[in-house]
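Complex shown without one protein chain; remaining protein chains in place.
A, B and C label the chains in the order they appear, each numbered from 1.
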Amino acid sequence: MTTRISRDELAARIARDIPEGAVMNLGIGAPTRVANFLPEGLEVILHTENGMLAMGPEPAADRIDPDLINAGKQPVTELPGAAYFHHADSFAMMRGGHLDICVLGAFQVSERGDLANWSTGAADSIPAVGGAMDLAIGARQVFVMTDLLTRSGESKLVRTCSYPLTGVGCVNRIYTDHAIFDVTPTGLAVLELFGDNTITELATLTGLVLDDATSTDATDKELA
Amino acid sequence: MTTRISRDELAARIARDIPEGAVMNLGIGAPTRVANFLPEGLEVILHTENGMLAMGPEPAADRIDPDLINAGKQPVTELPGAAYFHHADSFAMMRGGHLDICVLGAFQVSERGDLANWSTGAADSIPAVGGAMDLAIGARQVFVMTDLLTRSGESKLVRTCSYPLTGVGCVNRIYTDHAIFDVTPTGLAVLELFGDNTITELATLTGLVLDDATSTDATDKELA
Amino acid sequence: MISKVTGSVEEAVRGIADGAVVMIGGFGRAGQPVELIDALLAHGAADLTVINNNAGNGDTGLAALLAARRVRRIICSFPRQSDSHVFDALYRAGEIELELVPQGNLAERIRAAGAGIGAFFTPTGFGTALAEGKETREIDGRSYVLEHALHADVALVSAYRADRWGNLVYRKTARNFGPIMAAAATTTIVQVDEIVELGALDPESVVTPGLYVNRVVAVGERAWLRDGEFVGAASVEGDAS
Partner (left out) sequence: MISKVTGSVEEAVRGIADGAVVMIGGFGRAGQPVELIDALLAHGAADLTVINNNAGNGDTGLAALLAARRVRRIICSFPRQSDSHVFDALYRAGEIELELVPQGNLAERIRAAGAGIGAFFTPTGFGTALAEGKETREIDGRSYVLEHALHADVALVSAYRADRWGNLVYRKTARNFGPIMAAAATTTIVQVDEIVELGALDPESVVTPGLYVNRVVAVGERAWLRDGEFVGAASVEGDAS
């Protein structure tokens, strides 16, 4: 019985829901993998918070330009149609609702769409928030990409986040290794099940009441 | 007995107080004449609210560019070192205190430095404020250039403005055809008398108590 | 393939509804999107609220839209000009509403809308009639007035060149309100002299990134340029209108 898909399978699944022309920001870490699965020739415009649109993939080792990096401080490239701008303009784009989609990692997401992804709240940790709060509240569609369960087996989908919040009621959809969930006014709805998962089993794993929306096609719904 | 200098003499007198390197905005009307009297070769950078620094003089008739105008919608030219920017950036410069000097016309200036220059408050007039309020509160030094008296002989320097205000306590110095006045914490001080004017006569004309600061050199004081 | 290019100004203004709030770029005639305004006039939308620095010049462009009684309300900083006779007559007759905003507050309110800022404390206008009834606050010894973001349904903007993604560059002081209005409207419609190849605009010099633009239409080179070179204008008035 298979109940989980791999990180790359999940990235590929998310990529299927990205329409042509989308302006998108991919959070640091796993979400950046989504870019690897966008179809060749599909024009999707990647935004990086440090002041660029139409960011391209990592350069060859001998073409690394220290002035051309992404939010994770990794070297990137410039595609035709690119634009550079300063930090206030970059965050104006985010806060002003001009990005179509952002994909973020998560520690926890509540059934109301609250997101916790910047701090575990541990007493000895050094806090660092970066642009997470701006992305969470700014993009038209906020997608979360995450494992459903922590390493110790606890659900990351929760009634109420116990970790410090990044944003309130800001998440639209959660792509997990078990299933895809939409945040609806009445709680979470399962849009698509991976492998042999069932809604009953997911309800047990998460401890949440889950609506069945699997008759809706997630990709079509998104593109509408 | 001469008690008044001409508009051009006044413009020339103001020009003497503009130091090299000053970033300056000249209000619509008489203040624009100050530019005509800046010494050849003195680098003074003119700002126009509609998005330009290092504005140059009017072009020859066959070189008029409708995309290159000043705040008064008159054709101008571009000097080496110029920069263009959008309206929010232009007014950020003004509001943020980055212009060294602006020279504005006035209906009235109060002894506390309140300025009225945008509306007579007449019931049938069509109001229009433009950038006057931003200039009044934004520049480091706000100079007013005006006749001392209205056509009907009333003083434009007053205890309290009766016309609608442009800005509160914003004027630093008033260049009139009779004398130069500084706004001080205790009221107006006469810095320089033109022609045969005396402080006593000006006090009578304005109905204000005027301090004598004529032993200070206005130009040196400004440059300090 | 992304293309925001539309084939005609008629197509570009399609769907603008009666009652819409329409930002119109330009400072006086410079940067005024005259061809788009003419198309909006032909399109017929009425009961509009217009946001522009001025209230029309002469009898063309915005002035013609006013003359046709399509504008219920105008939000601007400087309506009264030597050639604003169309507005002046409507205003004196009580046939158009006016909200007068100091120019820098107008620009900042538009910028705030695009930047997702709800409201801001500005020193401009404090203690004047234009701040009457508005919240004030002293911050670090300075007095401020609270001003709110100014959004629009549609922005009509004139730029110089665009690519098919909608990246824009402007020309000289015709830039003025274009970039901030493009960001503040739900639907941004832009006229340009020409559409250039994707990649032809220097990424360091793009002024309005394409994500702010919904439709672009080429209207031909402005009269005072020939193949991108300035050749002079016989008259500012005639050619710019």
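The rule is short, and it goes like this: a residue touches a chain if its C-beta (ideal position, glycine included) is under 8 Å from a C-beta of that chain, and two chains touch if they have at least 3 such contacts.
This is a predicted model, so every value here is computed, not measured.
J.: Quick one: jot down which shown chains the absent chain touches.
T.: A, B, C
J.: Who touches the missing chain here, A:Ile5, A:Ile18, A:Val103 or A:Met133?
T.: That would be A:Met133, which touches the missing chain.
J.: Looking at the whole complex, which of C:His43, C:Lys134 or C:His148 touches the chain that is not displayed?
T.: Missing-chain contact among the listed residues: C:His148.
J.: Extract the touching residues of chain B with respect to the undisplayed chain.
T.: Chain B touches the missing chain through residues 20-21, 23, 43, 45, 47, 52-54, 78, 80-85, 88, 91-99, 138.
J.: If the hidden chain were put back, which residues of chain A would touch it?
T.: Touching the chain left out of view, chain A contributes residues 48-52, 62-69, 73, 75, 78, 84-88, 90-92, 94-95, 119, 124-134, 137-138, 164-168.
J.: Would you write out the residues of chain C that touch the absent chain, in ascending order?
T.: Looking at chain C, the ones touching the missing chain are residues 108, 112, 115-123, 137, 139-140, 142, 144, 148-149, 169-172, 202-205, 207.
Assume only the chains that are shown with their structure count from here on.
J.: Work through the pairs of chains, note which ones touch, and then classify the graph as line, ring, star, complete or other.
T.: It is a line, because the chains touch in a row without closing up.
J.: By C-alpha centroid distance to the whole-protein centroid, which chain wins?
T.: Given all protein C-alpha atoms shown, the central chain works out to be C.
J.: Give the label of the chain whose average Cα location is farthest from that of chain C.
T.: A
J.: Could you please state the distance in Å, as a whole number, between where the Cα atoms of chain B are centred and where those of chain C are centred?
T.: Each chain's C-alpha centroid was found; their separation is 29 Å.
J.: Can you tell me which residues of chain C touch two or more of the remaining chains?
T.: 111, in rising order.
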